[in-house]
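For chain A:
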Amino acid sequence: MSFPGKGLLKGLAVTMRTMTKRSVTAHYPDALPELPPRSRGVIALIEENCTVCMLCARECPAWCIYIDSHKDTIPATTEGGRDKSRNVLDRFAIDFSICMYCSICVEVCPFDALHWSPEFEYAELDIRELTHEKERLREWMWTVPAPAALDEGAEPAKEITTAQKAAERQGRPTP
Partner candidate 1 sequence: MADYYTAYLPLLAILALGVGLVVAMFTSNRLLRPTHRTAEKMLTYECGVDPVGEGWAQSHVRYYVYAYLYVIFAVDAVFLFPWATVFGGLGWISVGEMGVFIGFIAVGLVYAWRKGVLTWT
Partner candidate 2 sequence: MAELVEVLLRVAVVLLAFLVVPLLVGQVEHKAMAHMQSRVGPMYAGGFHGWAQLVADGVKFVQKEDVVPAAADRTVFKMAPAVALLPYLVAMVAIPIGPGLVGQDLDIGLFFVVAVMGVGVVGTLMGGWSSANKFSLLGGIRVAAQLMAYELPFVLAAASVAMAAGTLSLTGIVEAWNPWWLLWQAPAALVFFVAGLAELQRPPFDIPVADAELVFGPYTEYGGLRFALFILAEYAGIVVLSALTAVLFLGGWHGPWEDQVGWLWTLAKTGLVAFVVVWVRVAYPRLREDQLQRLAWQGLVPLVLFQLAVTAIGVVVMSS
Partner candidate 3 sequence: MTVVEVLFLLLGLVAAGSALLVVTTRTMVHAALWLVVTLGAVAGIFLLLAAEFVAWVQILIYVGAVVVLLLFALMLTKAPTGPQPDLDARRALPAVAVAGLVLAVLGTTVVAGFHGVELDLDGAVVGSAQTTGATIFQQWVLPFEVLSVLLLAALVGAIVLSRGTGRRGGE
């Protein structure tokens, strides 16, 4: 059945029906949100894994990663050998006031030095405080959850298969 003003009444009915239903609002901070795995809260850094390859800083579209480093020479361990040089990380900082959470740095890191942590409550009153130095980035690492379990029947990670093969070659029983 159609009559003039039907659409107008329909509009009113929809809003009224919605009003009588329970709202979907999550009552943060009274109730903490249930974040999905791999939520992009804050970027954590494992300093030991970083080789100062600068890939993350270069790929960052917002230019929010600051890295300072110097070269260290490691004296040769054998007589007449050559000295080795090694990059030492002096400063690693991410300015979260600029970061747009694109995750490119985490993706490009070849040594798994960067990880996403779901923590998101790091608002500050001073914008300068949003630049997290490497100590603070290291602290976030403790909040990074363990990787989700693989799907059933999935191929195990490449690292694990290589490790297993190496162990087999040495005749050790595989776990």
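How were these candidates chosen? In short, all candidates are chains of the complex that A comes from, given by their letters.
The rule is simple: a residue touches a chain if its C-beta (ideal position, glycine included) is under 8 Å from a C-beta of that chain, and two chains touch if they have at least 3 such contacts; residues count from 1.
No experiment lies behind these values; they were computed from the predicted model shown.
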{"item": "Complex member in contact with chain A (any copy), out of 1, 2 or 3", "value": "2"}
{"item": "Contact set on chain A toward candidate 2 in their complex", "value": "8, 11-12, 14-16, 18-19, 21, 23-25, 27"}
